[in-house]
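Removed: one protein chain of the complex. Kept in place: all other protein chains.
Then we have chain A:
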Amino acid sequence: MCNYSERDRASMGERVALDLDLVKGFRFFDPHIHMVSRTTDDYQAMADAGVVAVIEPAFWVGQPRTGIDTFRDYYSSLIGWERFRASQFGIKHFCTIGLNSREANNEALAEAVMELLPFFIYKEGVVGVGEIGFDDQTAAEEKYYRLQLELAKDARLPVQVHTPHRDKTKGTSRSMDIAQEHGLDPGKVIIDHNTEETVKEVLERGFWAAFTIYPFTKMGNERMVEIVKQYGPERILVNSAADWGISDPLAVPKTAALMVKSGIPKEVIEQVCFKNAVAAFGQSGQLDESMLTESMVIDQGQKFEGNSILRGGQQPRRDAGSIIIS
């Protein structure tokens, strides 16, 4: 979500040149990214930077949908086409399925979406109900948040909770109160988009605390480094939430690189940029570490002589630095 605030270069701190050699050999898991809005260049760059898996939470698409069929097609794309697209770059694509808070405010449509959700949440690779929670913190948002918490409980799935941008601290506490009121185990609830103001309570209450590294409007990664220094790696996750706004699909590897530069131990970085995501969302039964270590099978198939055809899991690489396109 992008709110563009004018900031001059000087206020953005010291510029550190991109050097992903700092994280060579690391594996990353971005547990919140909206790949439907991203290009193949992003997939390629992510794979090159060591991203091996992503979770794509169901979200709104930048403007409100007006019909149930567009919801169904969107959910279908998360378990179909987008999953395939990611696999072409060797990236495992998981998703969470839910009715986002903004669109919960269209109650007639929200009712229809609720009827649709059970068809999707049991699918392979669906690792949670999400992203759900509050935006404006309206009564309708609360109603559908509660209904979806019940759905997650029945399906024994983790919950990925979007916390509001406005009135965040109170909204975050309230999100946790309601989850516990419905009997959800905080250990199966991932509270997203945390800040310095919310992290303490989230961790103390036993929830997972996810941080979104997103330019201008959410966390910057220098702040993230400080948080990991202060709170350690337990139950902390880093994500990009990259979407159709000005955002960065390399936020996780870049943050890891900054952590390396800041002297944070490798085990800690691996925990917040990979392992915690596996542990939190692995509770769905749909994801475990062995799935992420499988090497991509490249089927050379029946090659014709002199004609090497790349198949399954290998995309030809275009030369972005050349004006020649062939």
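Methods note: contacts are C-beta pairs under 8 Å (C-beta built on N, C-alpha and C of every residue); 3 or more make two chains touch, one makes a residue touch a chain; residues count from 1.
Keep this in mind: contacts and distances are computed from a predicted model.
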{"item": "\"ATP-binding cassette domain-containing protein\", \"Sigma-70 family RNA polymerase sigma factor\", \"Hydrogenase accessory protein HypB\" or \"HEAT repeat-containing protein\" - which is the UniProt name of the missing chain", "value": "\"HEAT repeat-containing protein\""}
{"item": "Contact residue for the chain not shown (choose from A:Phe29, A:Tyr43, A:Phe89 or A:Phe120)", "value": "A:Phe120"}
{"item": "Selected from A:Arg38, A:Arg83 or A:Arg174 as touching the chain missing from the view", "value": "A:Arg83"}
{"item": "Residue in contact with the excluded chain [from A:Gly25, A:Gly285 or A:Gly321]", "value": "A:Gly285"}
{"item": "For chain A, the residues touching the chain missing from this view", "value": "72, 76, 79-81, 83-84, 119-120, 122-125, 285, 301-302, 304-307, 309, 311-312"}
